[in-house]
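Take a look at this one; I'll ask things after.
Omission of a single protein chain aside, the complex is shown with its protein chains in their original locations.
Labels run A and B following the written order; every chain starts at residue 1.
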Amino acid sequence: MVFATRDEADSALYEKRIDLSQATCPNREQRANGINIFYGKASDLIEKARSGCLQNHERGFAQSSGCSLNFYLSVRIGTIRDAATIFHAPVGCSSSALGYRELFRGVPVELGRPAEYDLHWMTTNLREKDVVYGAGDKLKKAIYEAQERYNPKAIFILTSCTTGIIGEDIEGAVADVQPHIDARLVPIHCEGVRSRIVQTGYDAFWHAVLKYLVKKPEKKQTDLVNVASMLSYTWQDRLEIQRLLGKIGLRANLIPEFATVEQFQQLSEAAVTAPLCPTYTDYLSRGLEQEYGVPYFLYPSPMGITNTDEWLRQIGKYTGKSDEVEALIEEEHRIWMPKMQAIRSEFDRIAAEKGSKVSVLGSLGQGRLLAQMPFFDELGLVSPAAMSQDYDNLILEELEEVVSRVGDFDLLVNTFQAAEQSHITTKLDPDLTLTCPFQGGAYKRIKGATRIHALRGDPHPWSAQSGYTGAVAYGNFLLQALKSRSFQKTLKEKTKDSYRDWWFKQSNPLYYMKRVV
Amino acid sequence: MTKMRSVAIYGKGGIGKSTTTSNLSAALADMGKRVIQIGCDPKSDSTNNLRGGRSIPTVLDAIRSGKPVELDDIVYEGFGGVLCIEAGGPEPGVGCAGRGIIAAIELLRQKKVFEEYKPDVVLYDVLGDVVCGGFSVPIREGVAEQVYTVTSADFMAIYAANNLFKGIQKYANSGGALFSGIIANSVTLPVQREIIDDFASRTGTTIAEYVPRSDTITRSELLGQTAIEYDPDSTQAEVYRSLARTLLKNEERYVPKPLEAAELKVWAESWSDRLLTKKNDARSTSGSRNIASTST
Partner (left out) sequence: MTDSKAEEAYGPGKVPEPSAIEAPRFSCALGGALGTAVGIYGVVPILHSGAGCGIGQLFGQLYAGGQNAGGPQGGPAPPALPWWSTMWYSEVRRSSGT
């Protein structure tokens, strides 16, 4: 594909327009040529993506990853206040929702977690009979039951592989029932088989929110800032954002965890939509701007001092608070810069001792890939490689930006493929490897290993990553992880590796990729 | 092969497989055999002509009722002592019929229907467009051992038969049923016979029987009967008896060689050419001579 102008090329890279007349969004493969298998230089990836040659391949051997439904969609929708969730699925699909206590109970009520957070979720419990005869009636009955039991403001309906395969008519059931009940029905098409890229689930969620929940703005709330966050941002991050915005007289509309239905309805009244992760918020931001004129920006994420400065400045621009933002930045710098400097000096000292910069290998989502590379740079770390759970053209331009800023690096794109990740970790042997908590990342190594992020339910200050407190906290966290090795040592001594030596001798972590000729 | 003959009969919708199967069952029963006919079409009308046109409750209905299923709920006696079972399925536009077939056949296994009734012949009458995994269950290991297909000389029916051959090929190495013959239906004109013969030779298959169109069938079906019941001495009834005898004797089981899509198209086109040429020749020699429908 060759394009005459940059604009032409851009418009072909991904679909910018949101079409709310459709039942659901296009999946990421269609929308932005999403892939989840690649190994090579970031510059190589960029070139292929630009020229349209980037292709997704099959894996001959794939480990369990996540699907659009339970890659955190199920646990998060359940926390929405005064709403109920119906899983239109066999009983097992919703079992991940059971983790809500483990996930959120750790946050003390004093820090702002609602004391009562009964989850209201049901499953239509599809059985063989329902598969054979269709389950439209069962869904309708479940909706009436949900209305009766919880009297919610909204009822979210999540679809599953099973309903997808038998071609269940969700919209038909919704159309039948909506006139008879008060709650707003919000069907989300998130079947696991829909897409390889789990982020399609997010797009599907936002599509449903935009289509069914967001109301036409009654007034403009010039002090409201929409902030949509991932599960991987902790409670402290939430507090930090509220703190920073509060200092300049703004309110954060934090969705979706623990948000109320009303907060969703008011999304259209906000002054701006600010990102924590760009590709996560992309669909929502575009939709809000397209339908209701709410401006947005997608970069940067507020990770690291420089990025946080810029993030605040952008918000200031859209809310007319540029002066206040500058004052805030100055104040915060006075407090936090010295601490950052201390951490930086320590890393530099270690680097000097060892003869080269401390190297870090992170396993990240797309958004973190963009935000954390410059952050590591800020800390005096070098990142020879990165892992991303998927890649799509939504981040292409920004990725180019990052490469020009920090230099080229190796990139492995995969979704939770533990074998591939342990391979690249062993081969590159960085000083510090960062792994996602759920990725089977218990690496047997002597050098540093720790997690890349915590979860929403982690209330500890040291787990923060956003804003200024987050920058310092995470920098410190990495420093500690680098220095303290006893856990890794014990793990290596006492347990066996999961994979054979043969595996680590292969030259390519994508050994099992089936190339399409 | 086991003593009990288990045969699956596939054919494109509307081609006459239920008619053929029920007449075949009746003919076998007439010869003193104990027969079970299992209809595997969501329409669940396969055995109607053995029951005076009345349909029977289906296996899936019985499962759906929630009560433990008894054999009396699903096995019904028809003409000549033929035992009739219908798998059943969802109504049009909903659910998954393929899954239904899987569930029904699984239940029959669990209820040990064949141990209970000890039939000589079991006939599975199956939807011919094998559109998903469920409809291939009768071909799979442990269900039927032989497969016949009913086809006419119409291209669409042959296309379906060709698809069936692909399905058989697929399961051939894992103990699946193998092919035993084509039942050429609605064969009245010589050219129709030629077309099917040609297809058979191209795919390495054999013809089990040629069954002509017949008024006897039309009349018997109006009464919800098979030809054997309605007019046992008719020529049509004798055709089915001949087929029954072939079925009982036929030990052949082989893997057919389906044509690729492109090949099949070329083959069909070559026949179209031939027929059109014949038609034009015929027109030019005599008045209007109706070459029977060979729609492509």
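Throughout what follows, a residue touches a chain if its C-beta (ideal position, glycine included) is under 8 Å from a C-beta of that chain, and two chains touch if they have at least 3 such contacts.
Predicted model only: the values in this text are computed from it and were never measured.
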**Asked** Among the options A:Leu45, A:Met122 or A:Met230, which residue touches the chain absent from this view?
**Response** A:Met122
**Asked** Of the residues A:Gly66, A:Gly407 or A:Pro461, which one touches the chain left out of the display?
**Response** A:Gly66
**Fill in**
Of A:Lys16, A:His180 or A:Lys489, the residue that touches the missing chain is A:His180
**Message:** Considering the complete complex, identify which of A:Val193, A:Ile335 or A:Ala352 is in touch with the unshown chain.
**Reply:** A:Val193
**Fill in**
Where chain A meets the chain that is not shown, the residues are 27, 29-30, 56, 58-71, 75, 86, 90-102, 119, 121-125, 137-138, 141-142, 144-145, 147-149, 161, 164-165, 176-177, 180-182, 192-196, 415-416, 418-419, 438-440, 442, 495-496, 498
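Assume only the chains that are shown with their structure count from here on.
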**Asked** When the centre of a chain is set as the mean of its C-alpha atoms, what distance in Å lies between chain A and chain B?
**Response** 54
**Message:** So in the complex, the part of chain B that touches chain A is made up of which residues?
**Reply:** 60, 63-64, 89-91, 94-97, 99-100, 103
**chain A to chain B touching residues, read off their complex** = 128-136, 165-166, 169
